[in-house]
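Report on one structure; see the data block that follows.
Heads up, one of the protein chains got dropped from this complex, but the rest are sitting where they should.
Letters A and B mark the chains in the order given here, with residues in each chain numbered from 1 onward.
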Amino acid sequence: MVASRLAFIKEVVGKPVTEQYPYKAVAVPEGFRGKPVIDPAKCLGCGACANACPPGALSIHDEDGYRVLRLFLGRCIFCGRCQEVCPVGALRLTREFELASTSRDDLVQEVRLVLEKCSMCGKPVATRREIVFVEQMLPADQRWLVHLCPECRALVSAKIIGYVRGCNR
Amino acid sequence: MRCDEFISRYDLENAVCLDERLVLVKAENTTEVSEKLLSLSPRYSTCVGIDYRPINRSYLVHHVLALDKYGLYLVLEARAHDPDPVVESITNLFPAANWHEREVMDMLGIKFIGHPEPYRLILPDDWPEKVYPLRKDYPYDRKPVELAEILERPTPRNYTVSIRRGSSVSEAEIPLGPYHPALHEPEYYELVIEGERIVEARYRGFFVHRGMEKLAESRLTVNQVAFLAERICGICGYTHATAYCQAVEEAADIEVPARAEYIRGILLEIERLHSHLLWFGVAFHLLGFDTGFMATWRLREKIMDLAELLTGNRKTYGLNLVGGVRRDIDESKAHAVLEALDFIEEKFKKLVRLVMGMHEIIARTKNIGILTREDAKKLGAVGPHARASGLDIDVRRDCPYAAYKYVDVSVPVMDGCDVLSRILVRFEEIIESVRLIRVFLREMPKGGLMAEYDDIPGLRIGIGVTEAPRGEDIHYVVTGRENKIYRWRPRAPSYMNLATVPHMLVGEKLANAPIIIASIDPCFSCTDHVVVIDRSSRKKIPLEKALRET
Partner (left out) sequence: MTLQTTLYMCVAGLINALALLVYAPLLDGIGRKIKARIQRRKGPSVMQTIYDLRKLYGIRAIVDGLAGNYARYAPALSMALAVMAALMIPSFLPSSTYCDLIIAAYLLIAVTVAQTYASLSMSIPYSVIGGCREASIMMASELCFAGAIASIAAAYGTLYVWRASPIIRLESLKPSMIIAAGVLSIVAYVESMNLPFEISEAEPELAGGTMIGYGGRSLALVMHSAMIRKALFISFVLDLLFPWRALGAGLPGIALRIIVFTVLLTGAYVVMSMLNAVYGRYTPGQALRTLKRVGIASIAAVILASIGY
C-alpha cells in the first residue's frame, strides 16, 4: 500500500507533459483534416462538392451570369468529402486548424466563374471549364451539343432525330 | 443459427426472413406473440415507430428483440391506423420496453394500451399537445412554440432545503444536475436523502435531444447520414457511424470488402480503448484521486494521437461511407500503432496494480452500487455494466460484424455486481482490445476499401448492431428512395443502462452517488431521451411531499 503512494510521489521528478502551446507550435500529422482550400484556377463550378457536403458548408448558385461557389467554414465539419468527390482536385484539405477569427468574412471562400451562354438562345449554360471538361469526354462530332442549354439541346436533338426518321419533311 | 432454421424450428406464424439475422414477425396481437416468444427469453433491444402513411396509410411499430444465444434479432411488427393509432403495450412482459414505447407515444402519437406509465418522455413539458414531430407531415424545421411565449412562463420551482425542527428525521432533496461538476453532460437526478443515505432517486434526461432522426429523414443523403451518426456521441461516435453503415449495407445487400472490415475493426477497438481510458480517468476523479485521472488521460493521449494519425482527426474519424472505408492503414501507421499499444499496455497495467493497492479506492467501490443479475436482465442492461452483473452478452461474439467475424473475442464476465466489478470488466476489456488490434493488424488482408454498388433500393429494412464501449448499439434503418433514408432509429446502450441507475442509487450514501452514476459510463448525448422515473413505492415523510409541491 505504501508502495503505491511512493510510486506515485516519485512522478514529481518526471518532466511535465504540458505542451507549451500557443507559445510553441503544435505539429499535426500528415493526413490531418484541416481547413479546406479551393483552388479557383482548377474549379469547374460543377457543384459536386456542394452535393456531397453533409452540413451544407459548400453551396453553389447562379447569379447575374456567374456561377458562385461558396464555402463557409463556420459550418464545415472537415470531413473531406468535398476533396473526395471533386473531379479535378480543386478542393484540398490543408493542415491548418487555427481558424478562429473576429471577422466572419475570414471564414468565407468564394469562387465566381463566368457562365458561357447558349449559342442559340443566349441563356447561361455552364462555366467554360465545365464545358471543356465534358467536351473532352465526347466524340468530336457531338461536342457542339455542350454549347447549348438543355432546352435548346432537346429541341435540336428532336429535330435531328425527326429528320433522320423522316418525320419532318 | 440461420434465420430460416429458426423460423422452422420454432414454428413461427407470419414470420419472414428479412436477411440472415433478422426475422420479421407480423402480429395482430403483439401480447400473444410476445408471450409465445418469452420461452426463448429474448432480450428487449429497441422499439421503432414509423409513419408509413405515405406508403400504405398505416403506422408501424417494430419491437426489436435480441436472441443473443442464436445471434438473431426478431422484429415484432404491429400496425396502427389514423385517426386514433393504437397498439398494445408489451411493457408488462418486457419491462425494458417502458421507455421505448413512451418515446413512440411522444414522437408519433401512437397510444400503447396497457402501458403502466404513459407519461411524456422526450418532449419538453411546454411542447403543445397533439403535435408529433416524427410524423411525415411535420416539417423538420418547424418550431411549435415561439420564444416570446416561453419567456412569459413562470420560473420553475425553487429547490429549497428546510430541515424540520423537532422531528427525528429530516429529509433533504438534492438536485444533481442538469449542471453539476460531477456530471459531464446535462442530466438531472433528484435525490431524496436522509442524512447521507439516499432514499429516493429520480432521473430526468433528454436535455440534449437534437432531432437527429428527423434530420436524417429530411435533408440528408444516405452517405451524409453516416457523418451525422458519428456526431451522436463525442466518445463513441465511430461505433454509431459503423452501426448505421452496417444497417444500410444489410438493407441493400452490400458486401463490404474484407480489408475495409478489418480497418473498421481496428478503429472500433481504438475507440474502445480511448473510451475506457476516459472512463477510468473520470472514475478516479470522482473518487477524489486526481493523480490517477491525470495518469490515465496521459495514456489516453497516445490513443488520440494514433487516431489522428490514422484518420486525420482525434475523435471524429469520418472513416465510414456506406460500403467501406475512406482511408487505408499502411505499414508505417501500423507500426506506430503497435508501438503505442505496447507502451500503453505496460503503463496501464502498472497503474491499475498500484491503484488496487489503495484501500480507500477499494473501499469506495467494493459492494457499492449493486445491480443484481435479475434486475440487470429485467431492465435490459447491456455492455460492461451487464457483464459486471453476471450477464454473458457481447455483440462482438454473439452477432459478429466487421472484423469480429474472423476472430474469437474473449468476453470478461464478473459476478460482483458492484462498481469494482465494473472497473475490473473494463480493465479486462482494455487488455482484450489491445490484443484484438494486434491480431487485426497482423491478419488484415489486402484488397479494396470500398464496395461497388448501384442505387440503394428503397423501403428495405436493415439493422446494424455493434458493441459500443458502453454496450449494444443498434441502428434501425428503413431505406428511402432517391438516395435518402425513410427512417433511422439509433438506440445507444446508455438508453438501457440509465434505467438501472435509480435502482442502484437507492439505499446508498450520497457520497457514492457520483461514482455509481458514472459506473455505467453514461453517455447522455447518445441517449437523447427524456425519462422521469417515479419510484413511488417508498414510505414518504410529509416534508418531502411539501418540498415537491412548492
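By our rule, a residue touches a chain if its C-beta (ideal position, glycine included) is under 8 Å from a C-beta of that chain, and two chains touch if they have at least 3 such contacts.
Just so it is clear, the structure is predicted and the values come from calculations on it, not from any experiment.
Among A:R5, A:H61, A:R128 or A:K159, only A:R5 touches the chain that is left out of the view. Checked against the hidden chain, the listed residues B:V75, B:A295 or B:L424 yield one contact partner: B:A295. If you put the hidden chain back, the residue from B:Y244, B:F284, B:F427 or B:F440 that touches it is B:F284. Subunit A meets the missing chain through residues 4-5, 8-9, 11-12, 14-18.
Within subunit B, the residues in touch with the undisplayed chain are 159-161, 163, 172-175, 180-182, 196, 284-292, 294-295, 298, 358, 360-361, 363-364, 509-514.
By our rule, only the chains that are shown with their structure count from here on.
In the complex of the two chains, the subunit B residues touching subunit A come out as 220, 223-224, 227-228, 231, 291, 295, 298, 301, 305, 308-309, 311-313, 316, 318, 326-327, 354-355, 357-359. Considering their complex, residues 1, 3-5, 7-8, 11, 17, 28-29, 31-33, 52, 54-55, 77-81, 84, 93 of subunit A touch subunit B.
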